[in-house]
Each structure stands twice: as C-alpha cells, then as structure tokens.
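Missing here is one protein chain; the remaining ones are kept as they sit in the complex.
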C-alpha cells in the first residue's frame, strides 16, 4: 500500500484539459494495494486516458468484481459512481447498468481470477452480446487478494510463492474474446504507458465490447522459480515460516519498446517476461490471422501485445436490442405506463 | 416420444460382440424424447460404438446436466450407472467421479443450453484440465426442454418457433475447445452414423478431454424461417393459439456423404443445413490451422464436420495430479489413515 | 345406470398425449364456459417432456365460485390409451367417460356412463393431411362437448375466429372440425349427458388469465424497463408475457424502438446480476425464476440486501427440492426466499393469491423496491402462475405516479452539505441514494458488498458495521408497514379458532371454510400477503387460541417464519401440509382441520395425501 504519499504521475499538476480539469480531478482514494503493484500503474493509465480524452468523471461508471484488481476502481475517478460487486459477476452488473443508461461510459475492471475462473461464463456472454464496455483484466497470473493461488492465466511452468507447480495451461483471454466475436481486443503491459494509454483511449472510444488484457505484475505473489538472487533470502525466509506474510516494498515496473520489437522485462522477483509488440503493418481486422499470431507467439513463450483485433462495424447491445435513445432510467410513468384505457382493452381480450 | 415400440437400429438382433453381448444388452429405457429427435440417433450411435468396442456397460458412467439431451443417458446402457445432475454442472460431477475411480469410462452428455450458457465455465475448465471424459454436446441450437428459446449456439439469422429473431452470434464450442487445449475435438451430425460412430469410438479410446459437438435437430422447436410449405400450416396454427403445444411426429434425419464433400441436409421443418466434411488429408494436429478452417467454414455458412483437432501426447487429469493407480474409491483405512503413531508425532510438532 | 345430473357445477378432465396440440383446444373449451358466464378453473397437468407422455387438463366449473382443485372427475375425456386405467379410476360414480371409439373397447367400470365418439374416423373422413388431422381431433371433441353440455356453439365459433385473427384461412377448417363434433353428438348422443352448462352472469366483470401473464402485465404497468431472465418452468411464461405485452404497449411510435430491454441471460446468476445493475442505475428491472434459480441467485440476493439495491424477483415455485417436480406446484421456497443468502439477511416477500393480485403486486413491487431499497421477492407458484384463473378485472388509477423512493438528483445534491449513502437521515432506516452520473461533483459513492460506513466507505470497524446491520433491521421494521396487509375472510372474528393461509391456497379456502361451517365448525381465516408480517397479522394470531397454518410444503415453512419472527407459541400453530405437487383441495383442508378439532391427537396434520 502506498500509505500517505500518493505517487504523482510525473506530470505538472496544473495542466488542464479541455474541460478545464487537472489530473487531480481524476484521482481516486489512496490506493491500499501493495507498493509497486501493477494494478496501480493501470489506474494511473486510466486516469491519464480519461484526462486526455476530456471525459467527465461523473459520466463514467466503474464496475468490478472481487480481488485486488477489483478494488482498483476506488483508486481513480472519485467523481464516478463505482460498484464493487461479487466475485466474477461484474459483466452482468455492467450489462444491466448499460441497459439502464447507455449514455455513461462503463469501465469494467476485473482480475484474472475474477474473469478467467469464476467469471468466465459472464465474460464469454458479455463479449458475445457486444456489451458496450471497456473490460480490463488486470492480469497477474495469481489470486492476489487470497494470497497467491494460481489463476487460470498462469503459465504452465511457473511456481507459486509456496513452491508449488502450476499444473495447467493458461487460458488466453484475448484469444477467447476474439473467437467469441468481441469487437476490440488488445493486450498490453501495466508498465508500458506509451502503449497502454493509447490503447485505453481507443477502447474508450470504441463502441461494443472492448477487451484489454493487461499484464500486471503482482509484487507479493508472482514469484517464479527463475528469481534472481536478491530476493532469494526473503523468499526462503518466508517459505519456512508458518505465515507467508511478508511483502517486500516494490517499485512500479516499466517497459518501453517499439512496435514490431520484442523485449524482456524483469519482474519484481527477477524473473523475465517476454513481450512482443505487434508491428505497425499488422492487420487486426482478421479473426483467424489474429488468433494464429497470438497462438504462435504463445508457443514461442512470448506475450503478444498491441491491438490484436478490431471490428468497427459491429452493433452494440443497445442497438441490437433496438432500445430507445433516451436512457431507460429517465423514462417515467408517461412513457411507460399504458394506462387505464389500454387496460380496459386488455380486460376485454381476457374475458 | 417413441411410445411402446422402440425403433430397432436396423441391425440383426442376435449379432454378438467379443464379450458375447448383443446390441440389446446395450439398450436403455424407452426414450421419452420426441419421435425423430436427433438425440435419439446419437443414443443409438453411442450404443453401437460401445457394442463395437466391446465395452462392458457397467464400466461406463453416464453423466449429464438438465435438458432433453441430458435425459438421453437414460435411454442407452441400462447397466451403467447414470447421474442426471443439475443444469450446466455435469463437468464438475464428471471431474469428481473420474478422480474417485479413473478406471470407468465417463460419458458426459450435455446440450447446447446446458454447455454453452449456464455450463460454459465448467466446460472451459474441464477442457483446460484435460479431464478424461467423452464430452458430447447434442447441439440443436435451442432449449428443447423449456420449449424453444434460443441457445447460444444458434445461428445469427434464425427465427424461433414463435417467430422471434435470434440476435446474437453463435458460440462455436469446438473452436473454443481447441483454443483451450482440449486434446480431441470433433464435430458431426446425429444423422450421419457413418461419421459419428467412428468418431465416437475414437473419442472413447482417446485419453484426455474428448469433445464432440454433434448437430442434433430438434423436431419440436428448430423452426427456421425458410421452412418448406408442408409445415407451414401447422406452424401458423401453432403460432396463433396460446399454447404452442403441438409437435408433429418426425423421422430421424440422416445424411451420408464423403470426406472432403459438402452436403445440404433438410431439417424437420424443411430448412437446410450445410455440412462440410474435412478431407482425408487435413492435418488435425495444428491448433491454428484447425481454428482457421473452422472459422472460414463458418463465414461461408457451412458447418465443418470430422475430427477437427487431436493431440495424442497430452496427459490426462489423473496423470497431471500424479494420483495413484488404484482407484481412490478402493483405498481403505490401511491405505489412508496415518494412525496413532503419526498422530503422536504431529501432536509433538504442535506442542 | 345412474347419471350425474348437474348444472354449472362439475369437473371435466381431459387426458391427452403431450405435444398433440390438446392444451390449446382444452383451453378454448374452458374459455367457452367462461364466456357462458360460468366461472371456471382450468388446470394443465403436464409432464416435464415435450411429446408423447400423458398430460391432463382438468377444468372445474363452478357457478358458486369454488375454483380450487377437487378430487374426483365428473366427465373424463380420455384421449390417451396410455392412461385409460388411471383416468377411469378417477371418475365419480354416475360420471361420464368420453373416448375415441374409432378403436372400440370395453371399460371395467359399470357405474359410469361411456360416451363413444369415433374421433379419428371422423377426422380421417374430413381431413386429408395426416399431420393436421391430429390437431383437429381436439377441436372435434370440443364441438361434441358443446353439444353434450347444451352450450351455445356460437361461442366457440367466435373464439376460433378470435384466435385465428390475422390467419383467416385457418378459421374455416377449425370451425369445420367444431361442427363435425357438434353434429356427430347431436345426431348420435342425444340425452347421453345430464351435466349441463347454463348461461349465467357470474363472470361479468371477470377475466380469465394466468398469474404469470398478469405479473408480466403488472411489470409493464409498474414501469419495469429491464427484464433479465433465464428459462425455467414455471416462470418462463412470465418473462414471455412481459415480452409480449411490451411489444404491444411499449414501442416508441416515432422510432419504432423499444422502451424496454429484455435479455435472456446465460444463467440465473447473470440474470439477477443484470437486474441489480439496472436497478442500481435507476431503471426498474426484474428477473423471474423458480426454486433452482433462487438457490443460484442467493449470493446476489445477499449483495442487493446489503448494498441496498432495489430489485424485483419473481419466484414461481414448483415441486422441490432440487430439480424436483418441475411441472408440479408447491409453496416450498418460503424459507429459502425469506432468508436467502449467507449471513444475517431478511427479504421482503409479496405473496399474491390470484391473477389480479399478481398484476397489482408486480406493479407495486417496483415502488416497494425503490422505497425500501431492497430485493422484493414475489412468491407465486406453478398453479397460480401457469393456469388460467377466473378473477376480477384488472384495475389501474391513471393518477398514480411511480414512487422512486429516496433519490437525490442533481438539484437536491446542490443543497446538501454532506451526502452519506447509508445515513439514516429520517430515522426509518431507509437512506438516500443517487443515480450514477447525477452530478459532476457530488453524490458519487462506491457501492459494495463489503462492510461500509454511513458514507459508503469501506470499513473493517466491526462496531460501525454492526451499526449498519442494526439499521438494516430497523429498515426491515419500516418495511412491515409498507407491504400489503393480510386479508380476512370475515368482517369480525367470531371464533377462538383461526386459520392462516397464503398464495394459491386461496382458491380452496372459502370452500373448505363453508364445508366446516356445514359441520358446525366456525373458523376465522386470515390470508397473509407479505413478509415481514405487519401488526394485523400479529393481532389476528393474538386473538385466537389455536391457529391452523395451511401450506403446500412438507416442512411448514410459513409456520417457522411466523414463530421465528413473532415469538409465537408453537403449540398454537398447527400445520396443515400438502406437498404432493397437486394444488391443495378444499376437502383436504377441511378434513384435516375437522379431524384435528374433533379429536385427532396428531399435532401436525402433514402428508402428501
């Protein structure tokens, strides 16, 4: 947790956007996540994207499930309503909320446990229905809040903080979203603001299901076997006491690299993650070739980042359902109640 | 329902397999499904596959969720235990059962409602875990038992019996299974015994997650707008009364065509389904090319059938978990209880 | 041979094969009686199957207005050889059996009257298409019945014309089928039936509709705009009714767009989640389900309770536990709804007893949900939900406005210093809420299922949380004054004995009370319509020495609620329990009560008959 001092996002406080707002106006409560948690970097990127897009914070609704990642919405956009619902069920809350008022922007924040395990069903169907939401999975390969169990996106060969092997292959949520027809699918890294912020902005502008799989290292529990020496001592120490309750203070991990490039990023524990950024000339409009590229990279042990797939033609849920333009939550008895006259006709039909 | 007379599967009753059993020994109770329901054809094919493979019926466990399809296990292999569980949760029952005794063969029968909607989460994770089960979805694009709502595998453009449009794209369960790492994925048609029985036999021999997506027309509710004249009258009649409770007696729909060929099969209502059988030289061992082929066929409005993907190297769940070879349900206190001596040591450690 | 002689008081039961199109014809038959001015209660007893299994359609005709189910059949229309034996057994002595005599057969009973109609033969002669023939057979027997019962055939001709409006070419063959039956009977069956339907005026001001249709319409009138549901018998037809009525009543004229959104969710968890999301965002939203769905929804019900999100849930109860008897009726979700979800939770239940109340409670539920900011569960059941009931016409007051409860809009917020989402400003336990997007600087808060303080801030301070939990109890207390009060069968109490009942049991209760009265036993009766119970409920209990509680479940769940919430002496409360999945009958109720009063020692008259 970044107690008392909130990290300033290295920008002059006083810059104002077209709404006349400063970045401070987009802040949330003080984060209670671990120092150096990738999720905090994502919050900062969301803040920045909203600032740059001149979004009125109160016209955003922040929705989440349960987990460290799902707490994150409390730490940005204080002027936006938030709904920290139950584990894995954010998509249904987002669906209902969106139908009630399609004029707000819906930011759905979830974790890999929240989405890939308990919530996979709702994820699948929200994607299929083209729900107009920016759906971000803050993907750390672990269950942060419940102390480091494997999530279903964890790499096959990795080990837990407790030294156990992960036995099952990862679910690639981005590939699934593409297969299911989501109209915007991207992947990025919490520490790569240069890539993440533009992708966030694009997703916020996109209509339909916008999915962002953001790799977001966990300081506390993402502890691969390849760790460098520096952390060994603490890990060993921790493993041999009954409570593994020590979390070293970490720093935000950053990475900056160009399109078409690969880079190896060291994580908190010294292990490496290989990121590969899609090249400029990649055409993200073809489902099969996107899938092939993702799967090929995976076979090579690389994580492909960038805009993986986009379809700008797709209708969103509200359009598919042919719902009126005035938000449903603003309709009143005049709009909605058919009244006595109609009721008399109905009575007649039924008699 | 095929009341009183059970259709004989057009085979001489007295033929015996290596166990000395006739096909009669593999029968189940009298089906209560609609006459002509594709699910009954699948039951017959399962019966035939078990007969041909000389499987002892009582060494099979039949597991299902809820739906017309999920009732089907009652209509074959009477000597096998069955478990008609709750809606969408067959995979978890199968997982537990398999862990308790890996020596039985597990046949999981589900419907497209049961699997693609409420059960999609358990489907995803059973596939990912490489559960050793033959998982059959009897796919009719509709919720048969609850009277004809759309399922999530229904084609985008189709209409319900009640004249409503299906608004959402279908989920391709086979493509999902491949993406998730299932080690055997096939698709077939209930009326194509020539293709279905061999695929069933292969899946029963395969170790790991074997998924079969079997298109299985519903007599009662699969009523496309392209219906031929002959049914028009009844449909219109039905639509204009309050209870749509008339189900014409249908006949089993069959189709027989060669590898590499396409065929158009008329359904009960006269609409057409385009099936395309994979050619002999298709290599089903490459994930990306299988996916590309499936998605391409779909774009062309065709349903690709055949063995779509196979990986014969994969370990199954029991192996992954490194479980002893003796079935867990046969271990007794001698095998399992550490006894007083160990307990004293533990007491010591805790004091 | 004796013949039952009766006018406007009898039971006719159709035995058919499922999927043969009989339900529509049988329903039309019942409607014809209703149109003749005689109250009817048709009950569709169908299997959990689509085609081929036995299905029954039982119609009670009662000018007196006794519309509960009753044992024994006066006329059996036996169209299904599979169930001949069973059907035969149920016929009252002197009653009638009508069957398809295309295949003649002998029946074992000699104390009943056999009426033969060669239905298949008649159809084969007149209709060439074998598929449609099956359908028309049903209409043919309706025609024959209209003659046998001495009814006005025109009523059915009108009904056919109404039914096939817009598909006119279907009218002629149907009327032809009707006449085939009518004519055959008039030519061959004169005097063979002494049960008659005489025109009456008793259905004036009444309608014939199902609880689910009425509830769906109630949701339209109550201002629901979002419906998220997952198919499950017997709740499906409620969502369908909402869909149908919305399509008719809620299209924006200029744009042809929908003033509503209906989603068939991927499961019950998603369905309730969507309804919660929409209500949170200020729209009126509901879901409809049955027992298994309630179980699946319990986590979310707890969230809505604790985060105080309005929500309307219909539970159309069916036979439990587990998948149970999906096409049979029960009242066995009382406890699981009242206390749904882990932790200390209590939910508001509304329990309608007839379609008119279904309509009213549905509409009312949205006001209540918004006012109390909590889930409102409407407990109906298969019998009430799926069967047509003769009931008073729907009424509506055009001056009614929707009460959205304590909502602060932008203007209100401007005037407020210190908005606290969970502050008990008015002392009634009900706080104020805001809609997302209401104001650029004020009113935003974080909704959560975790413990929170008055300002919706996360807290792990147990005392703060306990304060919040206690306020929720106070709110619950407030709710008891808002929900519909009980209905009494008498103007003033006149007996030390009372009976408590609820829901679809109403159909049989007055008949049971009248029967007891004939035996000289007088009881005061109270129908509970909501939980939490309000003062009138407690007063009635207080005022009586012994009370029966009639329930259609095994465990006496309402009795548990009454005891637990009211501190009532258990010995005072005697259960009358029917849980065989059939609607409870007046005979069952009166017999159990009478034998208890006149000396049976058993404290709890339970049983599945």
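By written order: A, B and C. Residues from 1 in each chain.
Everything below uses one rule, namely that a contact is a pair of C-beta atoms (placed from the backbone, for glycine too) under 8 Å apart; a residue touches a chain by one contact, two chains touch by 3 or more.
Please read these numbers as outputs of a predicted model, since none were measured by experiment.
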| item | value |
| --- | --- |
| Contact set of the excluded chain (shown chains only) | A, B, C |
| Residue touching the undisplayed chain, where the options are C:82, C:188 or C:465 | C:465 |
| Touch with the omitted chain, as defined above, among A:105, A:137 or A:247 | A:247 |
| Options B:43, B:95, B:160 or B:271, residue touching the unrepresented chain | B:95 |
| Omitted-chain contact residue, chosen from C:8, C:48 or C:163 | C:48 |
| Touching residue (missing chain; options C:450, C:489 or C:510) | C:450 |
| Subunit C residues touching the omitted chain (full complex) | 47-48, 290-292, 294-296, 298-299, 301-303, 305-307, 317, 319-328, 330, 332-333, 335-336, 339-346, 448-451, 460, 462-463, 465-467, 469-470, 473, 553-555, 557, 559-560, 563-564, 566-571, 579-582, 607-609 |
| Residues belonging to subunit A that touch the chain removed from view | 1-3, 32-35, 66, 68, 86-88, 117-118, 120, 143-147, 149-150, 152, 219-220, 233-234, 236-243, 245-249 |
| Contact footprint on subunit B, counting only the chain that is left out | 56-59, 61, 63, 73-74, 78-86, 89, 91-101, 103-104, 121-122, 124-125, 129, 318, 321-325, 327-329, 331-333, 335-340, 342-343, 346-347, 350-351 |
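We take it that only the chains that are shown with their structure count from here on.
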| item | value |
| --- | --- |
| Computed distance of Cα centres, subunit C from subunit B, in Å | 36 |
| Subunit A and subunit C, separation of their C-alpha mean positions in angstrom | 43 |
| Contacts with two or more other chains, residues of subunit A listed in rising order | 121, 124-125, 129, 321 |
| Overlap residues in subunit C, where contacts from two or more other chains coincide | 266-267 |
